[in-house]
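Dumping the structure here so I can ask a few things about it.
For this depiction, one protein chain was excluded, whereas all remaining protein chains were kept in their positions.
== chain A ==
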Amino acid sequence: MTAVPGIPLLEVEHLTMRFGGLVAVNDVSFTAMERQITAIIGPNGAGKTTMFNCLTGFYSPTVGRLTLHRTGGPFLLERLEAFRISQQAGVARTFQNIRLFAHMSVLENLVVAQHNKLMKASAFTVAGLLGLPSYRKAEKQAVELARYWLDKVKLTKFADWEAGNLPYGAQRRLEIARAMCTEPVLLCLDEPAAGLNPRESGDLSELLIHIREEEKIGVLLIEHDMSVVMSISDHVVVLDYGRKISDGTPAFVKTDPTVIRAYLGEEEDEELPPEVKQDLPEVAEREEAP
């Protein structure tokens, strides 16, 4: 493990999530820094998405503390209701299987993401019903923010399309834009490059770098595409069977023997505990005997 320098944004301490007898996430601790891309990698079933669901309030963790540091005080995410995690703590997320509002237009998707801001501006719809100028101004600002993100994800042309009719790659980009429209301090992306072709994942890397450099927020990224992970992350956390097995800079993780073992397996001899190895000749004999 190597320490990665930075200002802590999200501290995960002893996070454990049990489903009955299954321990999906087992005592994981790490810190994600401000203005850094933190990648969480690991083989399938390592507990990455479960950890995301704990972070964003869809599961409440069995054990552990999740602290988000931002202005307005540290937020203990494990104690917040799911919707408040986005509303107050400013953690936005995307989903592994895209969850857009498929029958609404692209622009509407981005405006819905600014719901809380607009709700306040419309005085909980009273000012909106009366068509007061204060609300109309707020809506115009919301559209401007949406337009900014549409430009960033190259979807301006499709703004008035039904979101469900967009091609797959565009839907992924739209979901990221929608999450960014909530104006978060931490963006959690669950396999954003899944199903993208090499050119599209190149664009995605650029977009994530833009988010880190220009929007100055932290990104938490689950990804299997190592070319994306290794080229843009500042910090990589590796999970395997719910445990953290490595944590550090991409260069460190890439050469960490535990990581290589988790991904590529190990030679058969090493896998067997010594007492089994002792018994082996005996077992072989017994099988030959009859």
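Here is the rule we go by: contacts are C-beta pairs under 8 Å (C-beta built on N, C-alpha and C of every residue); 3 or more make two chains touch, one makes a residue touch a chain; residues count from 1.
To be clear about the criterion, contacts and distances are computed from a predicted model.
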Check: Out of "Energy transducer TonB", "Sensor protein", "ABC transporter permease" or "AAA family ATPase", what name does the UniProt record list for the absent chain?
Finding: "ABC transporter permease"
Item checked: Selected from A:46, A:111 or A:208 as touching the chain missing from the view -> A:111
Check: Out of A:76, A:119 or A:251, which is the one that touches the chain we can't see?
Finding: A:119
Checklist line | Residue of A:7, A:102 or A:251 touching the missing chain in the full complex | finding: A:102
Next item on the list: Just name the one of A:134, A:165 or A:227 that touches the chain not displayed here.
Entry: A:165
Note to self: Going by the contact rule already stated, which one of A:152, A:178 or A:235 would touch the omitted chain in the full complex?
What the structure shows: A:178
Note to self: I need the residue numbers on chain A that touch the omitted chain, in ascending order.
What the structure shows: 56-58, 82-88, 92-93, 95, 99-105, 107-108, 111-116, 118-119, 122, 124-125, 128-129, 139, 143, 146-147, 150, 156, 159-162, 165, 178-179, 182
